[in-house]
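A single protein chain has been removed from this complex, and every other one stays in its place.
Right after this comes chain A.
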Amino acid sequence: FHVYQTEADCGRLLPSQSLLVLNSLPVCSPLPGVSSATPTEEMNGAGNLMDFLDEPFPDVGTYEDFHTIDWLREKSRDTDRHRKITSKSKESFWELIKSLLDAWSGWVVMLLIGLLSGTLAGVIDLAVDWMTDLKEGVCLSAFWYSHEQCCWTSNETTFDDRDKCPQWQKWAELMTGHAEGAGAYVLNYFLYVLWALLFSFLAVSLVRVFAPYACGSGIPEIKTILSGFIIRGYLGKWTLLIKTVTLVLAVSSGLSLGKEGPLVHVACCCGNLFCSLFSKYSKNEGKRREVLSAAAAAGVSVAFGAPIGGVLFSLEEVSYYFPLKTLWRSFFAALVAAFTLRSINPFGNSRLVLFYVEYHTPWYMAELVPFILLGVFGGLWGTLFIRANIAWCRRRKTTQLGKYPVLEVIAVTGITAVLAFPNPYTRRSTSELISELFNDCGALESSQLCDYINNPNMSRPVDDIPDRPAGPGVYNALWQLALALVFKIVITIFTFGMKIPSGLFIPSMAVGAIAGRIVGIAVEQMAYHHHDWIIFKNWCRPGADCVTPGLYAMVGAAACLGGVTRMTVSLVVIMFELTGGLEYIVPLMAAAVTSKWVADAFGKEGIYESHIQLNGYPYLDVRDEFTHRTLATDVMRPRRNDPPLAVLTQDTTTVEDVEALIKDTDYNGFPVVVSRESERLIGFVQRRDLTLAIKTARQKQDGVVSSSVVYFTEDAPQLPASNPQPLKLRRILNLSPFTVTDHTPMETVVDIFRKLGLRQCLVTRSGRLLGIITKKDVLRHMAQMMNQDPESIMFN
C-alpha cells in the first residue's frame, strides 16, 4: 500500500479555511518495505515504460468506481499545484521553463486530441464507404475501392448509366455471370443480407469479448461523467479501439444508426488517453473533465464538419461546467480536428461531410407555413420516438430480452436488411440518402427524384431551374420514399440502444429529410399546377424559380433532430455550417423552435436525459427548475423512523468501533461531532479514506490495536498510560463540510448542489447536527416531486 508523496509538501501547513483538506497533507516519510518508484516518478514526468503493466495502487484521494467526484477538492488541489509551480518558478531558470511547459500543456493536449480525432474520423469514413459497398459488389481491379472510386477512371460510363462500369461487379454477376434477371436479383438479395448479418455479428462479438462499454451511443454516459461521475474503463484504450472498429462494422451492416454519437465517445477516449501524459490532468479529475468537454467538441466537429456547432454542442448538451477557458480550447481542438479530417480528404471533395450542399436559391415568406408544419412533425416524431425507445429499452433491461444481446442484434439486422433491400432508397447507406434528398435537381441529375418533364427546346442556362411538372419517376419516388419513411421510423426505435455502437443523429435526419422532401415536392407541384392562386401569384411566376424541395428536406432534418435531442442553438449552427450559407437560418430556426415547443409540450426530456433517467445515473440537470416549497428537514436523513445518524466522535471512538461502523453500514462518509451529548459538528470524513488510513495504520504504525482510540483533534486526548497508542486521523478530516440549517428551502439546497457539485450536505439546527442530505436524496426528492419513480435513482 502506497501513499502519494510529494517531498516538497512535507511540513507545509495549509490554511484551515481552504475548502478541502483531503489529500493535501501527504505522509512525509516514505513507508518502509514498499517500492516508491511509481507515483513520484510519474509526478516528475519520467516513468518506467513498463509501469503501465503494474497494478495501480489506490491512493488516498482517488475515487471509487460509480461514485461522484468532489469538485471542490479537485479545484483546490489544482490551485495548490499551480501555486506551488508559480512559487518555484522564481527559483531557477529550469523551474521557469517547467512552469511555462505546465501552462502550455493544455494546448498541447488539445492539439493531440484534434489530430487523433480527425485521423480516426477519416479512417472511419473511408472504411465505412468501402464496407457499405462491399455488401453489393466488389471492385475487380483493386479490391479496396468502393463503387464510386472503382468507376472513377473508367471511360465506359454513359449518360444514362453513369454509375455503372465493368470493373465493379455485383456479387451475382461475379458468381454466376448474369447481371440481370430474377436469379441475379435473388442472389444479390441473399448475399446482401448475409454480409449485413456477418458485419453485425462481428461487431457484437467484438464488443462482448473485448470492451462491453463500447456499446450504445455514449453521449448519456459522457454527460454523466462530465457532471462528476466516475465510470472506470469507459474512456479506456480498449474501449477506444473496439468502438472505432465496431462502429465501422455497425454502420456498414445497413442498420438504421449513425456514427455521430459514437464519434463523440471516441473523441473523449482520445482526450482521456492524452490526459494521462500530463500529471496536471491525470491526477485531477476536475481538470480532466475540462479536457473531455473540449474533446467532445472535437468529436462533433469531425462528425458534421462543423467546428462552431461542435463547441456549442459541447456547451449545450454534453458539458456540465464550462468555464470560458474551456470555450477557447474547445474551439482550438475542434478546428485542429476539422483541419486534420480535411487533409485526409475522405470524401475527396475537401468537404468534411457527405451531404454538404451549396445552393443559394432564395426562399419566400409564404414558405414559412410548410416549414412550421415540418417543425410540428419533428416535435411529434421526437416525442413518439423517445417514448417508444425508452419503453423498449426498459423492456430490454428488465425482461428476458436482455439476456440475448447477440441474438437480438442479429435478428434486428436480419429484419432491417430483408426489408431494406427492395426499396432503393433504403438499400443505400443513410448518409447517401440524406445527401440525395438535400441536393437540388440540376438539369443533369439522373436520379428518379429529378425525373421532371423537361422541355427540350429550352435554352436557359443550367442553374436557372424553372418549375416543371413532375414526371412518372417522381411519383414513383414519392411512393418509395413514403414507405422508407415508415420503415425508418419503426426500425430506429428498436435499433437505438442495442449492444453495438449506435448513434441517432443520422436516422433522425433521414426521417426528417424524407418528410421534408415529400412536403417540398408537394408544394412545388401545387405551385406549378395552381400558379394562379393568391399565395403563389406574387411569388411564383411560370417559368421562374420557385420552390426548392432540397431546402424542405434540410428543414425537416433539423426539425426531427431538434425534436429528439432538444438542441437549440447548436442545432441551427450545425445545420447552417452544413449548408454553408446564412440564407437559410430563418427557416431552420423556425422549424427548430417549433419542434422544440411541440416536443416539450409532451415531455421535458430529450433522448439523452431520458436514457440517463432510465439508467438511474446521479445526474442533476441544470435545466430542471425546482419550484416546490419543501424544506431541508423534509429531505434529510435520518427520517423519523430510521436509525439515528451514524457519527464518529472526535476523541472517544476506538478503532474497533470504526471498523464495525464501516462493516455494518454502507454510507459514503461520516460526520464527526464533539461528543454524542453535544452533537456539535467538527467535520466530515469519507469512508474510503477511513478504510485506507486504518488499514495503513494497522500495518505500519506500532502499537495500534483494536482498542486504540481514534482522535481527530490536534492534540492527543489525555489517556492513562496503560491505554494503547491513540491514532491521529486529523489529516483525513474535512474541516469545512457544507452545512445548511433545517429551514433552508430545498430550492436553495438544490441550487447549492448544482452550482458547487456537492456530494453531501449536513443539516444543523442551532449548531447541532441533525442529519445529512446526499445527492441521491436530492435526486430522489426531485423525482418524487415530478411524480416519477424515486427508487430508480441507483447511484450516489
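Assume a residue touches a chain if its C-beta (ideal position, glycine included) is under 8 Å from a C-beta of that chain, and two chains touch if they have at least 3 such contacts; residues count from 1.
As a working rule, contacts and distances are computed from a predicted model.
Visitor: Looking only at the UniProt record of the hidden chain, which name from "SKP1-like protein 21", "TMEM9 domain family, member B", "AP-2 complex subunit alpha" or "Cytoplasmic tRNA 2-thiolation protein 1" is the right one?
Guide: Listed in its UniProt record, the absent chain's protein name reads "TMEM9 domain family, member B".
Visitor: So which of A:614, A:646, A:719 or A:735 would be touching the chain we can't see?
Guide: Only one of A:614, A:646, A:719 or A:735 touches the chain omitted from view, namely A:614.
Visitor: Among A:78, A:148, A:173 or A:440, choose the residue that contacts the chain missing from this document, as touch is defined above.
Guide: A:148
Visitor: Going by the contact rule already stated, which one of A:105, A:345 or A:652 would touch the omitted chain in the full complex?
Guide: Checking each option in A:105, A:345 or A:652, the one touching the absent chain turns out to be A:345.
Visitor: Of the residues in chain A, which ones touch the absent chain?
Guide: 1, 50, 52-55, 57-58, 122-123, 126-127, 130, 142, 144-145, 148-149, 152-153, 155, 157-160, 162, 202, 205-206, 208-213, 215-216, 221, 231-233, 238, 241-242, 245, 248-249, 343-345, 347-350, 354, 358, 393-394, 396-398, 402, 405, 442-444, 456, 459, 461-463, 497, 499, 614-615, 695, 794
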